[in-house]
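Each chain you see keeps its place in the complex, though not every chain is here.
We just call them A, B and C in the order they show up, numbering each chain from 1.
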Amino acid sequence: MSSKSILVIVRHPPHGSSWVREGLEAALVGAALGQPPTILFSGDGVLALLANQQRGALGQKGSAAMLEGLSLYDVEPLWYDHLSLEARGLDVSQLMPGCQQACIADMIARHDVVMSF
Amino acid sequence: MSTLHLINRSPFSTNVLHELADAVSEGDHILLIEDGVYAAFGAPCWTLPEGISLWALQEDCASRGVTPSSVTWGTMDMAGFVALTASTHRTVSWF
Amino acid sequence: MAPQGLTYALMVQGAPYSQQASHSALRFAEALPAQGHRVAAVFFYHDGVYNAASMMSPPQDEPHLLERWRALHQVQQCELLVCVASAIRRGLLDESEAKRHGHSHPTLEAPFELTGLGQLMHAALHYDRLITFAP
């Protein structure tokens, strides 16, 4: 049972909704329990990986600080779907450190459980 | 070890079907539910790899007045939805 | 043939009445026993936590979602788990959280229970299937 692998897919952009933070929180708790999930940014989720993000107006937290903390909990690397990045006219040099490219179809096929955010 | 993909968003106002096309593997199933069933109605052009089974949830089609074109999309009742989640290895929700 | 006797965990992320997610999750969960399966846990996250609002009072000619969740709990003995961090910021407090924040009455009651994300991860690992219903 506890040997199941979990994939957390983040498909929403940061700031506009709380999905990115919620997906990352779930991943962090999994790691704290000794079951670090794989985390994949796909679709608009890759926008969460952009460098140079800040807090929002009214002090609204983004997800950038959480992302930097993930490696402390063995949730690394930050996988991104490379087609999603290309479709947004971005390349990896615009992302924060620690990002690595992946293919979403392979990622899904290699995990037992998938959680989407 | 196949995957069931659940789509609940309209194909006309979102790009979820295009994202999905890169995420499926041979043997996977796609089930349209909620506003996703409008895709059964004549989705904007999108292409899928071979060997993917396409389904639409009957009760969500009926409430919306959608009749799937039977050539492409099969319909499935709630029991069929349950059976699909049991016979596939994992379920991925696209929203 | 599909396997029999599976245990399911559901993650519900959609708010009641504004989105169909709660309806779909309930319909799906209620259809499990006919095929020998059962829902073991429902985890409410994101705006899904609003499904647990104990004073929810829909018009008589619309489904009472809170009652449906309670009935599901009774029939299938499933846990109704509400993400505590998501709930408290939105004003859904059980008796002890209400006291802790200086309120005299809870806005969330059994069989719903406030719990951490550890329970979601546990459910994902421990039960046979995880199905997400979102807005």
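Simple rule for what comes next: contacts are C-beta pairs under 8 Å (C-beta built on N, C-alpha and C of every residue); 3 or more make two chains touch, one makes a residue touch a chain.
Bear in mind the structure is a predicted one, so any value in this text is a computation, not a measurement.
**Q** Using the labels on the shown chains, what is the complete copy formula?
**A** A x2, B x2, C x2
One rule holds for everything that comes next: only the chains that are shown with their structure count from here on.
**Q** Based only on mean CA positions, could you tell me how far chain A sits from chain C in angstrom?
**A** Chain centroid spacing, chain A to chain C, equals 25 Å.
**Q** Going through chain C residue by residue, note those that touch at least 2 other chains and give them in order.
**A** Residue numbers touching two or more other chains: 130, 132, 134.
**Q** Which chain B residues sit where two or more other chains touch them?
**A** If we look for residues of chain B contacting two or more partner chains, we find 90-91, 93, 95.
**Q** Could you list, by residue number, the parts of chain B that touch chain A in their complex?
**A** 1, 3, 19, 22-25, 89-95
**Q** Where on chain C is chain B touching in the complex?
**A** 1-3, 6, 8, 13, 20-21, 24, 27-28, 31-32, 34-35, 37, 129-135
**Q** State the interface residues of chain B toward chain C in the complex, per the touch definition above.
**A** 6, 8, 33-35, 59, 78-79, 81-87, 90-91, 93, 95
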